[in-house]
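What you see is the complex with one protein chain gone and the rest in place.
Each chain carries a letter (A and B) given by its place in the written order, and its residues are counted from 1.
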Amino acid sequence: MPTERELAISPIVQESVQHNTRVISNIRSLTASLFGVASGILGLESYAGFAFYLLGTFFVSVLIWAFLAKGKQGEYFQGPLSELWAGDVLGGGMSFVLTWTLFYGLVRA
Amino acid sequence: MPSYLSRPLTVLGLLFLSHACYSAYEHSTLLTPSPQSSTIASTSTSSPPTASLPLDISLETIISVIMICVGLVVGAEELKPIMWRVWAGKVERESGGGGPFQGLEDRLGFVDIRAKRKEFADWVRDQDNDKK
């Protein structure tokens, strides 16, 4: 994190930070449910399902990095690691499990 | 990738995904042993019927998921630069020299409306003269 003096010299635009966080969390929650649907259809169980989720999340992170941040992650995120690559992974995990179990049950009823 | 591709891509991906979902459902109902043949089936197959999904359905699922992901990310709102320097430069160029502090130089509270009216009237006159 930058110190207070550095922040005074080159300020951060809070509005943009909030906007970016919102964009990321929107994408995350949508794709998390999507991965749940997919792993339900594929009939993945226990560790395989969670591995699928983590893999998919990483894929989405790469997509965001390439298309939205255009490779310049430092320009759009204060802490790229926590905000882009790991942002909302746990929160998305909940909706992943929800749709995963739902679709697993639907397809294999 | 242009952003107008995002919606068609997402919709197509959703179609594929629902197709894959239905196929998987059909597949599992077909494999479930019917009540009449249950005695024969239970002896011949010991593995659960859900274990294997045909390769084409798995592939369709994964490809559709990738399509939807790309569609969503490409169609998402653009990120805004968080560094003041970059952001300000962008704002300045996009609004043709505006920005959030432009109000300090316009100062609407102190506007001299009579001077503005005169300026506008002069401008209109000039335009008319140019036409003639």
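A few remarks follow.
Convention: a contact is a pair of C-beta atoms (placed from the backbone, for glycine too) under 8 Å apart; a residue touches a chain by one contact, two chains touch by 3 or more.
Here is the rule we go by: contacts and distances are computed from a predicted model.
A chain of the complex is left out here; the name its UniProt entry carries, from "BolA-like protein 2", "ER membrane protein complex subunit 2", "LAME_0H04940g1_1" or "Signal peptidase complex subunit 3", is "ER membrane protein complex subunit 2". Contact with the omitted chain, checked across B:30, B:55 or B:108, is made by B:108.
Although one chain is not shown, part of subunit B still touches it, namely residues 84-86, 88-90, 92-117, 119-121, 123-124. Residue positions on subunit A in contact with the hidden chain: 8-11, in rising order.
Assume only the chains that are shown with their structure count from here on.
Inter-chain spacing, taken between the CA centroids of subunit A and subunit B, is 15 Å.
Contact residues on subunit A toward subunit B in their complex (touch as defined above): 10-13, 15-17, 19-20, 23, 26-27, 30-31, 34-35, 37-38, 41-43, 56, 59-60, 63-64, 67-69, 75-78, 103, 106-109. Of all residues in subunit B, only 1, 17, 20-21, 24-25, 28, 50-51, 53, 57-58, 61-62, 64-66, 68-70, 72-74, 76-87 touch subunit A in the complex they form.
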